[in-house]
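For reference, the structure I am asking about is given below.
Now for subunit A:
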Amino acid sequence: EDIKVGLLLPFSGVYAALGNEIEAGFNLALEQFGGETDATFEIVREDTEVKPPVALGKAKKMILQDDVDVIAGIVSSGVLGAVRDMVHGAGVPLIVANAGNDEATGADCSPFITRMSFSNSQVNRPMGMWMHEQGIGKVYTLAPDYAAGRQMIDAFTASFTAAGGEVVGQEFTPFQKTQDFGPYLAQAKASGADAVYVFYAGGEAISFVKQYDSFGLKAELPLYGSGFLTSPLYVNAEGPAAEGVITALHYVPTIDSPANAAFADAFEAANGRVPSEFAVQGYDAARALIEATKTGASDRASLANALRSVKFEGPRGPLSIDPSTNNVIQPIYVYETVAGEDSLTQKVLAQLSAEADPVNGCEMAPVSN
Partner candidate 1 sequence: MLNLNAIESGYGETQVLYGLSLEAQAGRVLAILGRNGAGKSTTLKAIMGLLPLKSGEILFEGKPMAGQPFGIAKSGIAYVPETRDIFPSLTVRENLEIAAKRFGGAGADWTMERVLDLFPRLGERMDNGGTQLSGGEQQMLAIARGLLMNPKLLILDEPTEGLAPIIVKLIHDKLQDLKAAGLSMIIVEQNFGFATSLADDVVIVGKGQIVWTGSANDIKADEDAQHTWLGV
Partner candidate 2 sequence: MAHDLGFWTLQALNALQLSMLLFLLSIGLTVIFGLMHFVNLAHGSLYALGAYFAASLTAVGGYWMGFFLAPVVVAGIGILLYSGLIKRMRKSGPMAQVLVTFGLIFAMLDLTRIFWGDLALAIEVPALLDGRLAFLGVEYPTYRLFIIVMGLAIFGALAFVLGRTQIGAMIRAGVDNDAMAACLGINVERLFFMVFCFGCALAGLAGAVAAPLLSVTPDMGLQILIPTLIVIVIGGLGSLKGAVAGSLIYGFVQTFGAVLAPQLASVLIYALLAAVLVIKPVGLFPAKG
Partner candidate 3 sequence: MLETRNLDKSFGAVHVTRNVSLKLERGERRIILGPNGAGKTTLFNQLVGELTPDSGSVHLAGEDVTALPVAKRARRGLSRSYQKNTLFDGLTVEENLGLATAVHTGNATQLWSDSLAKPEVREIVNEVAEQVNLMPYIHAKVSEISYGVRRQLEVGVALATRPLVLLMDEPTSGVGPEMSKGFHDLLNNLPRDLTMLIIEHDMDLAFDVADTITVLNYGEVVFDGLPEAARGSKLLKDIYLGNWEDA
């Protein structure tokens, strides 16, 4: 059975590195597990350029002209929002390999959209409780001013205050326009908080962590955040400034399990670098597809249906899909970035148990058997 897969990822623009990382993971899984299924896969690859209209055009092309059976990929939530109606209307299964906006598996959920990555609140919610448990009472938060930034911080704030903590100050910095965080750092310092909790990613994460350190804040005001802040993809550029930063994420390359060891070694051998959460998302997206085909699914409808109930043990631990939202259920890891032998590495401080997101207004037909 030949299955045509559309890989819709950014290969140029600010997220090109993520697109490459996800694709590398995706290919690795096809290589490792492709033999387990009778299906063969034909890949059609399109660059979203991180522009929603462009991505939508490419998605339409895949669906209407290339006639793909399934689409995988999508890094930015804006792109996911743009293609959502299209894939839903056309009934093409979509495996989301990054974009984390809560609505995609909430109010805007679709039986055709399965997310193998994370949702914004999923990775931040547990940290609120955990930090309060560590005795932190007052927190100052910072994040870029866009939908994802707000969702991440909101999820953290909700659980942190529910646990009894207090957010003493909150600032959202202009998205992709802020390079100098000095002004905000001075604000944070003056806020009287015990710690700072942030979400930043990519170039912004590097600038932020380095500047945080240069102002000497790390000692008096420990830095916590969503794990993207110290992703293995960027942490080496951050250098010593990242040491001691504590963050939470659904994947850390140092998770101690055979599945992860196998993955991490193979990935390093193929790409010469430690895999990041993005790589594992691509890897598991392909895994999920393979698992789905193992049930005999081969066309759009049956693949969509089968994807909703895949379940396997991956590098991040046991994964399953929540049938009421189609979001992945996975454990969350709290880790500290520490100096390793020749580069920075991640020390897992806690594994927080897997939890399904609240339904958040998602209404869809149940999985048919």
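Assume a residue touches a chain if its C-beta (ideal position, glycine included) is under 8 Å from a C-beta of that chain, and two chains touch if they have at least 3 such contacts; residues count from 1.
These made the cut because all candidates are chains of the complex that A comes from, given by their letters.
Owing to the predicted nature of the structure, the values given are computational and were not obtained by experimental measurement.
Which member of 1, 2 or 3 touches subunit A in this complex comes down to candidate 2. Put simply, subunit A touches candidate 2 in their complex at residues 12-14, 16-17, 20, 145, 171-174, 176-180, 182-184, 186-187, 189-190, 202-207, 210-211, 214-216, 233-234, 237-240.
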